[in-house]
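Removed from the display is one protein chain of the complex; every other protein chain stays in position.
Per-chain residue numbering starts at 1, and chain names A, B and C are given in the order in which the chains are listed.
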Amino acid sequence: MDISNKFLDHAYGYDDVSIVPGEFTINPELADTKFKIQELEFDIPVLASAMDAVVSPEFAINFNSKGGLAVLNLEGIYTKYNDYTEPLESVISAKENESTSIMQKIYSKDIDENLVAERVKEIKEKSSICAVSVTPANTKRLSPIAIEAGADIIVVQSTVTTPRHFSKSITGLNMSDLKKQIKIPLIVGNCVSYNVALEFMNTGVDGILVGVGPGAACTTREVTGLGVPQVTATIDCSLARDTYFKETGRYVSIITDGGIRTGGDFCKSFASGADAVMIGTPLAQTEEAPGKGFNWGMATPDPALPRGTRVSVGRKWALDILLNGPSSASDGTQNFMGALKNCMGFVGAYSIKDMHKAKMIVAPSIKTEGKFFQLRK
Amino acid sequence: MDISNKFLDHAYGYDDVSIVPGEFTINPELADTKFKIQELEFDIPVLASAMDAVVSPEFAINFNSKGGLAVLNLEGIYTKYNDYTEPLESVISAKENESTSIMQKIYSKDIDENLVAERVKEIKEKSSICAVSVTPANTKRLSPIAIEAGADIIVVQSTVTTPRHFSKSITGLNMSDLKKQIKIPLIVGNCVSYNVALEFMNTGVDGILVGVGPGAACTTREVTGLGVPQVTATIDCSLARDTYFKETGRYVSIITDGGIRTGGDFCKSFASGADAVMIGTPLAQTEEAPGKGFNWGMATPDPALPRGTRVSVGRKWALDILLNGPSSASDGTQNFMGALKNCMGFVGAYSIKDMHKAKMIVAPSIKTEGKFFQLRK
Amino acid sequence: MDISNKFLDHAYGYDDVSIVPGEFTINPELADTKFKIQELEFDIPVLASAMDAVVSPEFAINFNSKGGLAVLNLEGIYTKYNDYTEPLESVISAKENESTSIMQKIYSKDIDENLVAERVKEIKEKSSICAVSVTPANTKRLSPIAIEAGADIIVVQSTVTTPRHFSKSITGLNMSDLKKQIKIPLIVGNCVSYNVALEFMNTGVDGILVGVGPGAACTTREVTGLGVPQVTATIDCSLARDTYFKETGRYVSIITDGGIRTGGDFCKSFASGADAVMIGTPLAQTEEAPGKGFNWGMATPDPALPRGTRVSVGRKWALDILLNGPSSASDGTQNFMGALKNCMGFVGAYSIKDMHKAKMIVAPSIKTEGKFFQLRK
Partner (left out) sequence: MDISNKFLDHAYGYDDVSIVPGEFTINPELADTKFKIQELEFDIPVLASAMDAVVSPEFAINFNSKGGLAVLNLEGIYTKYNDYTEPLESVISAKENESTSIMQKIYSKDIDENLVAERVKEIKEKSSICAVSVTPANTKRLSPIAIEAGADIIVVQSTVTTPRHFSKSITGLNMSDLKKQIKIPLIVGNCVSYNVALEFMNTGVDGILVGVGPGAACTTREVTGLGVPQVTATIDCSLARDTYFKETGRYVSIITDGGIRTGGDFCKSFASGADAVMIGTPLAQTEEAPGKGFNWGMATPDPALPRGTRVSVGRKWALDILLNGPSSASDGTQNFMGALKNCMGFVGAYSIKDMHKAKMIVAPSIKTEGKFFQLRK
């Protein structure tokens, strides 16, 4: 064993850390949780994931009306099928061992550009804010259609996105150019490191999605060995935001995407530096979600290398209960906003930016200390 | 991954650490375990938690007669219901999945100030020391009633309490003012850090409860992401006590509250710096406890955000067996005082203050090394 | 506890680490995965383990035709039995608790030198590249026979091999002498440290197998306490390669051997510095493998101290699916080459040598973060 030039830093996730109470406390009613993307302001700092089992056009309208921001996937079932009930049902009712191959078949259909415009219009007709997600490869083709149809926010998203992508056959997407062409806010992702986040900020983007592989329905980490746990990834990208803000005066939002299951995870994201979080599976568990108790990763239908899976998450309670309670569950799976406001109270944080200064610790035993009888349940 | 300005310290709990035997040993009979709050002295350095399933007026009298100090919760079933048998029974007999909502209903009743006085008197009538607990919000209203009725010790307790609490609608509780008004000892909590403990000491309090979220019936850590494992929390608050004592000559007791299940955990609290410990669930397991084999956290009935749960802990043995043995169990769940005196013998500690100097180690494998056949049981 | 002169370094395995995405990305089609041993070039940087349940003469031909390199064990069933169907079947059909003793009996037969030559010829007849493995003790006797019969690569392999072995009764194998005598490439192993790898390189060998004890069918770590996890072992031996290359200009291949179960593990080997990997159990799971759903370690039949075991791994899918997909599994057990190329894309690695520069992190929670519903499956 010799000194290695391959220095291995330690990285931490939600279960590894804990938030330390503040030196003063405030009443939860004083906690302001607002979140902004350019001039658009949201009461609830939560984005609904661009996953087909989470955000349908109906769900988007519903979720946005509660104060959050839903993102519609423009490259899935909703833009491949005019009547999406049947393909959704096929995925949901597939047997466990056949679900991946059935998804591969259903998702092999081409995107219908007319449906792209139509889905945006369905959302805008209800005076809802409309955010849509496209992959880098399809951004040039689909984003003009979506913007033309009235989209308010473009999200360019793939498993790993960097400002510099090299390929043989196509001219890569240039984020600076895209940002100049479109007039609406642009969010990109996903990334997990300081340098990439900073380079993205220099291209002019308005928000950055943080997270590679944490999602409940994602298997990227198992399949490709890639990933950084969310607490460390969020801390690093938030540092880039703070550096960039100090240098330029422009504030780019950091949105932690994936891996959140409880109010505790939710709060730890903000303590790690997030301005907002994107959640999928907790929303897939609500009665209103199109997945009817299931969720699946958007890389699952990949024809050659699925990097996701369908998970059975249960159809548990109303969206309102998840977001605002009241809760009658004691395990942290309900009333995320109540949890956040309580936590902000305990930490003494009047705003999300105050939460960024919360002290955290690495605490290997935080999930089990004293919990003998709960773990036995 | 870049150098983070968010330095993450490591924090440890009972299962992470172990006590190292001393360089000399003493006979357990030489170990003095006395504990003092001002002029009040206790043979057994144990407080019974202010939880409704643990301390009823009867249990308080019984426990205090054994040499410890029971704390009665002034904001629960005993001060909301004159005849508390029925509401206790309702919680105990509730089905697992309905227990939280049933508790929310039962605890929604208002506190009856007459009962506050009456419960204190019931305890004082038996010439027992009477300690009562109130939350910060109700301290100004309830503590004068309790003191008037004869209470000996006031405990101001909530999930997280700090010397500076800010709110919109009410004038916050000022601990220095309170301390000046009341003539009896004042214990406050809970806190987990050096700075908050020190600031509390400067307000004149006599004891500090240490612990956020470790309790067997508490889910604060899962729900809000908040918490510090007990060994680190106790070490930090004890350091504040030592610093404060060096500067002022006044000794403020550190009481570790929550997370203790075995004699081993109990001993580790003292080795971490505790002057006394507060236990709930081990007492809820005794035949004398009002919870009849169940325990529940006092934040469980919160109407919007329950941060506790009911746990089935079993009705196991007499209180005497738990405290002083003799034990016929070999897993550390009986004879806590025997365990402490034995440990003090092995460590060479004549007093609890000597125990504070015991060496501890972080030992990830301490729970499993060599225990193949025990773990298989 | 005093400062120890026995400094204990930390060492890491596949489950402890994760690969960080790069600062730029490339299309997977641009990723070059070629691997060379002297002038022999392979499209697929994978060696099939010299295990009887993995590589039969037929399997060797098949595997080599796909672009990888199979190694035939010259000291097992194939060179002890002319008709190997029956002994293979005996091991496969043995009851769980009798499998080790049955193997001890079957493997007690002597090696037939005629069969050594014959097996090599069987492979060469199909114009396949033929690599064979021998233990140090039998190298002088068996390698000339294999070379005479047409073998292309000699692998000298045992649990732990060092350049200096001392014994009472026999003249030890001198690797420098061997290297001078034979004209074909020489691979040796296994080793796990910088110094041993470097000393081997100085003897002139062309490749080094890295790994002590990680194999799915190996119990060396349990039986003898020996072993280094594969990520650290590979990093250390790769450093020796880089040092040696800088000093001599000669590039010796590092081949990580054992412990790989998923595409993620596979990718982490290359990120740790491997030029190629040797796999056994994932191949034993293919329909084409002679083990028919079982695998067993080559140290299992040791008459006095078995250091391996037979494992039931299932007969799962075709070799092509394992290597190149397409995959309909989402857990990383198929399409290893697709996983590697995708990972190289995410990391921005045009070649295996670029992969060696990939950043990795130690991430204790990488296997569980967000995976509540997958772990429950």
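Just so we're on the same page, contacts are C-beta pairs under 8 Å (C-beta built on N, C-alpha and C of every residue); 3 or more make two chains touch, one makes a residue touch a chain.
All of these numbers come straight from a predicted model, not from anything done at the bench.
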{"item": "Contact with the hidden chain (one of C:P28, C:P57, C:G207 or C:G258)", "value": "C:G258"}
{"item": "Touching residue (missing chain; options B:A11, B:V205, B:V252 or B:I352)", "value": "B:A11"}
{"item": "Those residues of subunit C which, in the complete complex, touch the missing chain", "value": "1-2, 4-6, 8-16, 100-101, 104, 159-169, 191-193, 195-196, 199, 212, 214-219, 221-230, 232, 258-261, 281, 300, 303-309, 311-313, 364"}
{"item": "Touching residues on subunit B - with respect to the absent chain", "value": "9, 11-12, 14, 17-27, 29-30, 193-195, 228, 232, 235-236, 239, 262-268, 271-273, 325-332, 335, 338-339, 342-343, 346-348, 360-374, 377"}
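Here is the rule we use: only the chains that are shown with their structure count from here on.
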{"item": "Central chain of the complex, centres being mean CA coordinates", "value": "A"}
{"item": "Between subunit C and subunit B, distance of the C-alpha-averaged centres to the nearest whole Å", "value": "56"}
{"item": "Multi-partner residues of subunit C (each touching 2 or more other chains)", "value": "20, 361"}
